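A single protein chain has been omitted from the complex, and every remaining protein chain is retained in its original position.
So, chain A:
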């Protein structure tokens, strides 16, 4: 009953004219950047942060969320039509989706992807609504010590589930934490690591860091890649799947939704795994696995549903616990703090219209995506022809104007250039920038809770182990970390032996 009441409140917020418009705008922008190769949701959200400052927080977050799941949607369109995964999660869709397109069934592939995504989105919205309250009540038991351990676990899981070296990712998280310390100390008011620069007194601006490391650095990296895009003008054909096709896809859609939703819940970036897991499951369950890769409709329906379900449920750790599972959610947390909302379990009680409005808008957004994408697919395909040599000056100017508009500081413009270089060099020496942003967002919260916990325990560090909740969280972190490190230690040793031969 309470759930229905809450959803009612949510829809009341989401259905206001302004928020509907923002949701539509977010979905359109998201689809656009999902289709355009070379521009990802992280860079776009970072770029659009300044625009949202003029809005109310609920509207701003509704728009940013729309960009995120809209991009997932647009990514699969290009995966099917031109064999380019617009987003990392659409890689699996290229296998059977593009094969279907080559056989003249592009429309059916797009249609089933849209239907599966919509179903998954609806289920995931209900899951978020149902899980939000109990998870928040659980989190109410948390005191500073438990919070610190929870954030530590969130960071550990994010590091472990990310691709690439665990040690380097930890290094990046720590660099993020260190950067978050720059500025005036909250308790004593002393300037920390500001080098005496006045513009650093308030700390490193979140939007400056995000825009530089993701927006500008992405330009620098993309400029090195010479464009080789073959725009296949495949005939799209019939969009709505027939009865037989629906029957074939119904179960894969349901299985994909469940898998994606569960993986998306993990505090690390589990949502990425959803499509892969779903594809593997469908292939194993199929009567004739050899059809896969040659245009099996199950290979599109399952992963696409998993993708969308995971994208939605990955909002849960962020909304209920304040722990961002990936870089996009870190940007959302950053946006919330800019609006003066401290992310965490208190959000649901202190800002119910924001929490439930966002959830309701996700369902509306999924509906809009269905309507935007299917009839307008021809338009989106034409956008693929926009060359990168026109896109990067646009991103550059948009970033410069946007960052200048926040504080009217020309140093901010120079700083996004500086952080752009940093992001570029980091990737060159093998570091991923995403963990840095997570560390930066969680760093100041972790420090605050650590100091508060120690004050409360009168300087006794054992408080983190004697509290049962905190002890369990720490134990999980340690076990996961050790498990993640062990095989890589073994593998690296194997490599050394192989080289010695």
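Methods note: a contact is a pair of C-beta atoms (placed from the backbone, for glycine too) under 8 Å apart; a residue touches a chain by one contact, two chains touch by 3 or more; residues count from 1.
Quick note on the criterion: contacts and distances are computed from a predicted model.
Asks: Have a look at "Tripartite tricarboxylate transporter TctB family protein", "(2Fe-2S)-binding protein", "Molybdopterin synthase sulfur carrier subunit" or "Putative signal transduction protein" and point out the UniProt protein name belonging to the hidden chain.
Replies: "Tripartite tricarboxylate transporter TctB family protein"
Asks: Among A:11, A:276 or A:398, choose the residue that contacts the chain missing from this document, as touch is defined above.
Replies: In the full complex, the listed residue that touches the missing chain is A:398.
Asks: Using the touch definition from the top, which of A:178, A:250 or A:370 touches the missing chain?
Replies: Within the whole complex, the residue contacting the unshown chain is A:178.
Asks: Footprint of the hidden chain on chain A, which residues?
Replies: Looking at chain A, the ones touching the missing chain are residues 50-51, 54, 167-168, 170-171, 174-175, 177-178, 181, 185, 187-188, 190, 192-195, 216, 219-220, 223-224, 385, 389-390, 392-394, 396-398, 400-402, 404-405, 408, 410-411, 413-414, 416-417, 420-421, 424-426, 428-431, 447, 450-451, 454-455, 458-461, 492, 496, 498-499, 501.
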